[in-house]
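Missing here: one protein chain of the complex. Every other protein chain is in place.
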Amino acid sequence: MKTCIYELPFKVRDYECDLQGIVNNANYQHYLEHTRHEFIETEGINFADLHAQGIDVVVARIEMAFKTPLKSGDKFVCQLNLKKEGIKYVFYQEIYRLPDNALCLKAKVDTVAVVEGRLAAACEVLDRAFEKYF
Amino acid sequence: MKTCIYELPFKVRDYECDLQGIVNNANYQHYLEHTRHEFIETEGINFADLHAQGIDVVVARIEMAFKTPLKSGDKFVCQLNLKKEGIKYVFYQEIYRLPDNALCLKAKVDTVAVVEGRLAAACEVLDRAFEKYF
Amino acid sequence: MKTCIYELPFKVRDYECDLQGIVNNANYQHYLEHTRHEFIETEGINFADLHAQGIDVVVARIEMAFKTPLKSGDKFVCQLNLKKEGIKYVFYQEIYRLPDNALCLKAKVDTVAVVEGRLAAACEVLDRAFEKYF
Partner (left out) sequence: MKTCIYELPFKVRDYECDLQGIVNNANYQHYLEHTRHEFIETEGINFADLHAQGIDVVVARIEMAFKTPLKSGDKFVCQLNLKKEGIKYVFYQEIYRLPDNALCLKAKVDTVAVVEGRLAAACEVLDRAFEKYF
């Protein structure tokens, strides 16, 4: 990834594989989400706490290109970069298998903040935490 | 099942199967849970609404005996019976494959009501709804 | 959906909801996948059988736009249309909440056939089954 501001290591769990013997596509969304949530925790923000405060960061749009499938026993890393585009917090995420660094997944995840049930033009908590990346 | 007070039909979804080509064990808990929640809806009780009212019905203990594994394409039915034992609402649940009625799973699920974060000796909402079964 | 060649009714299962109280994004991929697999079964093709024959239909790319979130108790329908674009079988899928028909999800799913581990320019089994839709 050109600019990677955070990465999280993982290992495939066998229950994530389906009858084709490869990780089921939906689980990549789990990997991406968990990486985003761990990333925001490095900035002192917990996703469940945000929700309790009435702030929900929700995915508005996602694009994923599946390259090399992950299998039982595979280790991998999920990388992340973040941009603000209008009211959207856009996460660029890539998954690389270890140790050969084969690209497994390339994703673009558009998220928006919903505050007290309404789409927010700006979310101060997030903007303050992330402005150094914009 | 000797006494079945509710049953729900299902079909295996392929993403529920793991690399052994059979439904992953954890998904049986999902089938059991969904059946319980659909059952309580027939009594006018919604699980999410209960939670919003500060009432959480939680599983305290579960026993599951796995008999015949379910596979891609299988249809099945999840049956349920309910007893009150002390403060516990005990669900007896069985899963049968269709159309041959092979027994797939036999389970006993002990649940308790937690009201405002505290274990409740009695939960009026549930007792009123289910007393006809006790 | 302009041209819908298949649709499948669903009901949200509570375990599909996350701590925000709405269906977790990854589960929409499950709904889409299950609908595709049920669709191909109407043509006499079972996904697990295909795999056993050495044919794996895999997702190469997916785009999903999330509109209205689904919640506990919601019923919905997942619709599908299919086009062949080059070597890709492209599924256009939309999810509508019932009974108000609110659009919940709009997706484009590019799939390719992998035969004996190699990307297939054409897959006779699938082409024969689906040519009436192309």
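To keep things simple, chains are lettered A, B and C as they appear, and every chain counts its residues starting from 1.
Everything below uses one rule, namely that contacts are C-beta pairs under 8 Å (C-beta built on N, C-alpha and C of every residue); 3 or more make two chains touch, one makes a residue touch a chain.
Model, not experiment: these values are computed from the prediction.
Set against the missing chain, the residues B:11, B:51 or B:88 yield one that touches it, B:51. Only one of the listed residues, B:64, B:87 or B:120, touches the absent chain: B:64. Among B:25, B:42 or B:101, only B:25 touches the chain that is left out of the view.
The set of chain A residues touching the chain not shown comprises 13-15, 17, 21, 30, 33-34, 37, 41, 46-48, 71-73.
Hidden from this view is one chain, which touches chain B at 19-20, 22, 24-27, 29-30, 33, 47-48, 51, 56, 58-66, 69.
Within the entire complex, the positions of chain C that touch the omitted partner chain are 14-15, 17-19, 21, 24, 26, 72.
One rule holds in what follows: only the chains that are shown with their structure count from here on.
Here chain A and chain C face each other with the same set of residues for the most part; over half of the interface numbers are shared between them. Relative to the centroid of all protein Cα atoms, the closest per-chain Cα centroid is that of C.
Rounded to a whole number, the gap between the C-alpha centres of chain A and chain B is 33 angstrom. Computed centre separation for the pair chain B/chain C is 28 angstrom, with centres defined by C-alpha atoms. Inter-chain centre distance (chain A to chain C, centres taken as mean C-alpha positions): 22 Å.
Across the assembly, chain C contributes residues 30, 33, 47-48 that each touch 2 or more other chains.
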